[in-house]
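To start, the structure itself, in structure tokens.
What you see is the complex with one protein chain gone and the rest in place.
Showing chain A:
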Amino acid sequence: MQGGTSVRLYGLEWPKESARISRVFDLLVAAILFLAVSGAFHLHYMLTAGDWDMWIDWKDRQWWVTLTPIMAITFPAALQYVFWTKFRLPIAATFAVVCLLFGQWINRYFGFHLWSYFPMSEVIPALLIPGALVLDVALLLTGNFLFTAMSGAFAFALLFYPTNWFWLAPYRLPVEVMGQLVSVGDYISYAFTRTALPEYIRLIERGTLRTFGGHSAIIASFFSAFVSILMYLAWWHIGMLLARVVTTPNALKHFMGLTDKDEPAEAAQKAIDGTSLQGRSVAAE
């Protein structure tokens, strides 16, 4: 392409026009990814672990600690496959979590606070960024998804409770209300009634571990870390599956008025979409 003078972009000399095309394309892709990941990850998270994330009294020492990292490591793992193997970008987990938190904070304010009139202190989402940073650093340092699963995914879950403890601590303080001992978090949620989510619905701590005090959160964290390793491995491969460029011949081609001369040359098609497999083509991973 004739582009006049060249420019330096990403450490390379580019013709001016190619650089412009590349920049515009990158910006559009970044915007699409942000919106798509924010929407899809938020939908996944709100419908699998959302209740624990939405309410201050649901943030208990057992279920919340167990479930949240297991459900939250999914999209970071899938995106790490794409970002790392295709672009060598070690930012996927942090990117995914920031997208999620963006959607959550917008909604907690405009939905839960401004529309349903809950105080923000009742509906604060959990913090996930520190665990995501460690997950990204694990992949950057090891460059291997198996080691990242064993170290990064493990740390992602183990760090979840300490990450959230500092802002959650005030809501764990005991308070006496009408002769009953409850936590501040519980009391806020008793005061702002959820008609369709009665208190008996909440999954509370069960079993005998709570008898021995606060270490049920640590036990739950380790169990969550173990399952998070498995989830990371599964979702790395789901990312691999969804990032594959697979095509199949268009059966409507002739109906659309296209002829065989409209076909891109077969060799060019293979070079673009990968190896042709009985009419289908699959790009190299």
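Methods note: a contact is a pair of C-beta atoms (placed from the backbone, for glycine too) under 8 Å apart; a residue touches a chain by one contact, two chains touch by 3 or more; residues count from 1.
Here is the rule we use: contacts and distances are computed from a predicted model.
Visitor: Looking at UniProt, which of "Gluconate 2-dehydrogenase subunit 3 family protein", "Methane monooxygenase/ammonia monooxygenase subunit C", "Phosphonate C-P lyase system protein PhnK" or "NADH-quinone oxidoreductase subunit L" names the chain that isn't shown?
Guide: The missing chain's protein name, per its UniProt entry, is "Methane monooxygenase/ammonia monooxygenase subunit C".
Visitor: For the chain left out of this view, which of A:Val7, A:Met46, A:Val182 or A:Leu233 touches it?
Guide: Final answer for the missing-chain contact: A:Met46.
Visitor: Which listed residue (A:Ser6, A:Gln180 or A:Asn250) would be found touching the missing chain in the intact complex?
Guide: Of all options in A:Ser6, A:Gln180 or A:Asn250, contact with the hidden chain holds for A:Asn250.
Visitor: Residue-wise, where is chain A in contact with the chain that is not depicted?
Guide: For chain A, the residues touching the absent chain are 1-2, 17-18, 20-21, 24-25, 28-29, 31-33, 35-36, 38-40, 42-44, 46-52, 54, 75, 78-79, 82, 86, 103-104, 106-107, 110-112, 114-116, 118, 193-198, 201, 238-239, 242-250, 253, 256-259, 261-264, 268-269, 271-273, 281, 283.
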